[in-house]
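Worksheet: the structure to be examined is printed underneath.
Only a portion of the chains appears, each positioned as in the full assembly.
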Amino acid sequence: MEPGDIAWVLVSAALVLFMTPGLALFYGGMDRSRNVLNMLMMNFWCLLIVPIVWVIAGFSLAYSGSGSFIGNLDWTLLSDLGIAAEDAGGDGGKLILAAIFLGMFAVITPALISGAVADRMKFSAWAIFVPAWILLVYCPVSFWIYGGVWGDGLTGWLGVRGSLDFAGGTVIHVNAGIAALAAVLLLGKRKGWPREGHPPHSMPLVMLGTGILWFGWFGFNAGSAFAANGTAIQAFMNTFLAAAAGGLVWGVVERIKDGHFTNLGVASGIVAGLVAITPGAGYVSGMSPIWIGAAAGLICAFAVRLKFKAGYDDALDVVGVHFVGGLIGSLLIGLFADPEFFGAEFEAGLLNGGGIGLLVEQFIANAVTIVFSFIVTALILLAIKAAIGIRVSDEEEDSGLDVSQHAETAYNVGEVTMGRG
Amino acid sequence: MKLVTAVIKPFKLDDVKTGLKDIGVVGMTVTEVRGFGRQGGHTETYRGTEYQVDFLPKVKVEAIVEDGDVEGVVEALVAAARTDKIGDGKVWVTSVDELVRIRTGERGADAV
């Protein structure tokens, strides 16, 4: 690889790493002050355990070999991923770079789920859930779509059929979003929900998190070109425009429906736009990202209200934003994909002279992912529930998860704090 | 007139507000306080050092009511704030010599 390409992918990897603390603050700010540290730790836990699991086995399962359904063990423990420093101009280190960059995605994917299970999940259950979910859900789904691309060429069965997922709309957002739904159905509602309100305890933290997420998402999407080239540039532009359009439209929906243009609405819309452009970032062009972001902003603004009707307590709207937003973005590739613009070989979308074929493939890939992820996630949680339980006690929920799960308090600003025991 | 003061568990505030409204109390003043009592506290740990948290979050509710309403208000407060678990708090009553509504200058019972 060229130094310029290496530089871009390394920076992108660092940006994606930074997204997880950003997500932690985004979610943590929305949470109540007595649960914010639990929320931060659910996210940081992903930063601790996933890299280890990833290099031991995850990367190998998700990407190695030339199967249709799952990788082999060739790259476990980072074996066979050589570099030679002097060979940087060639392909030296390319696989290690891939293991790094894709490892960052593996970190943030389960972290997304934490927003749904907020305020009531046992931390020990979460600690077990994350690595299990990576190995049993995330790795297979990744392989179905991307398997083989780091070897001799695409062999994953969904990828081979022709479905497209540039930076992880199906693999990451739809996948984590539907897993979140399974999790909240099994966990049950928080005490008092939905009667009792849970306004965000710190909107500035939410907006800071939003800023970090947007910033990092350029690495997420444009870095997925795995080179500093025209595709990266266009993916960057798409990310920029979809986020703006998503935030704008969600804000306007709230302005019309509820009377005000709110910070939380805009933050949610920006994230919805980013989620939706993720699968198509390297496949669409021109004004398309605006339509994709706007569609996500519009639909997700309504989708987050569903939970009150349907009665599932998706605390911070992971289903409404990531599942719905990811699905929208993934399906819209079927309309907007523009191979000509990129000078690349993938099917064109309906509106760019293609047939219905791509849309069908997008539909299939998501349907398969939804069914698989929902079922396996539920099985994992049922197993953990049987073994150690997944929900904190009523008293622990009342006193807050920060104290009960982590023996810590988020803020000690006043004069009446605590003495050493 | 009397000032009825209650120290309650924070998550009971909504119930107390509703309970008082239901019996016709139209105003109250609420303060975040920390309580020390039989309930005891909990322990937190920072880098291996233990901290004892003795003062727990409580909410203080103050309502001025006419003498005749005191008993009803106290009972409503107790009923609304009770969880039967330690740390439910106290209600106490003190005498008010004079009361003025700032907006109008009204005094006494008219000012409640």
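Every chain is named by a letter (A and B) in the order it is written, and numbering of its residues begins at 1.
We adopt the following convention: contacts are C-beta pairs under 8 Å (C-beta built on N, C-alpha and C of every residue); 3 or more make two chains touch, one makes a residue touch a chain.
Note that the structure is predicted; figures quoted are calculated from it, not measured.
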item: Per-kind copy numbers - full assembly in this file; value: A x3, B x3
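Keep this in mind: only the chains that are shown with their structure count from here on.
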item: Distance from the mean Cα position of subunit B to that of subunit A, given in whole angstrom; value: 45
item: Residues on subunit B engaged by subunit A in the complex (per definition of touch); value: 11, 14, 34, 42-46, 49-55
item: Residue ranges of subunit A in contact with subunit B within the complex; value: 196, 398-399, 403, 407-409, 416, 418-421
